[in-house]
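Inspection log for the structure reproduced underneath, given as structure tokens.
All protein chains but one are shown at their positions in the complex.
Now for chain A:
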């Protein structure tokens, strides 16, 4: 066990903290697996979850998603791209977006809160949830929202959230009260320290109100004749929560035009810009999509090489051949040659569509599709929803193999439904002459 402790200590910075804490054995296992660079057990486990997602349609589909997400979070302590966690969260949310019965289920709320953590602007998400009524009867919702405000320094709104929670009758009430009390304690502590600091400091700054963070000493003075001031980002514990983007919510000097919600009792209070609750058509964007680029070609230049098959590859002409990919819809049923430019340009490449899509657009198109059912010009004659209902895709054989496995587990014959006894099944007994088959 001592060895295990050391191991964990060595990669502390790679482990994203969880509110509920991490299961230490799972953590050790995850870290050791990563060191070995072997992911086959993880792969199998994930495949098992994906299969369960498709096969299981009992009373509570949310349960599978919930366990899958919890397992992913425990198994991938860094929470990076490999874990696929953001895709998973997004799929889980869209899957149950219309199912009102889960709106006040604490597991569903959990998923939403994790999703909000991964977003550049969690407040947007909270407002959306409120407008839809997701989680409004649970204390955890108001606590999380209030903590968000507190992180931004807006104690007034943070307090408001608790009032809102009491008003809506959120459960469990004691928890709400307890967290409210601790918020009040923090606020009063901060106010005291703010007063104390202001007395002693010479500069008249608006400070970031975060206790653990070092108080800023002052803005950086510009040198030289240039008066333009670069924005100052004091990184705080904000960044830990959002590994993907820099947040501009850190405190800035009074020179900066600040439209931030910086709460200071002693200064003239200003109204934080709170957008009116509006009807939300779709989810706000979950992550900075432009920061996630698929690897692409840099340039069209190609060096002539000798291929292994003995042919010399000639470089394609440097002048771009613009032949956009044309989808021909109404041609007679002969082969329709469609021109593809694998080597030429990125602007009209077939993959561009994926890159530009945001979750907002996806959810909207998903809802649009549900409304327009039956009016599509093309219909896919296969079980599309089943193939793509998890975080990764499945093929028909995988679906079928899963069913086979399930039947094997429950002891019924995979060959045919009903019609005969399981003991006569060839898959159980071994070889038997084909003519005598009763399957």
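Just so it is clear, a residue touches a chain if its C-beta (ideal position, glycine included) is under 8 Å from a C-beta of that chain, and two chains touch if they have at least 3 such contacts; residues count from 1.
Going forward, contacts and distances are computed from a predicted model.
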| item | value |
| --- | --- |
| Listed names "Rae1 protein homolog", "pyruvate dehydrogenase (acetyl-transferring)", "RCC1 domain-containing protein 1 isoform X1" or "tRNA-splicing endonuclease subunit Sen34", matching UniProt entry of the absent chain | "Rae1 protein homolog" |
| Residue of A:18, A:55 or A:97 in touch with the missing chain, whole complex considered | A:55 |
| Absent-chain contact - pick from A:44, A:163 or A:188 | A:44 |
| Listed residues A:78, A:94, A:184 or A:406, member touching the removed chain | A:406 |
| Hidden partner interface residues of chain A, rising order | 40, 43-44, 47, 54-58, 307-309, 311, 313-314, 316, 321, 323, 329-344, 350-351, 376-383, 386-387, 392-393, 395-407, 414-417, 419-420, 426-427, 430-431, 433-435, 437-439 |
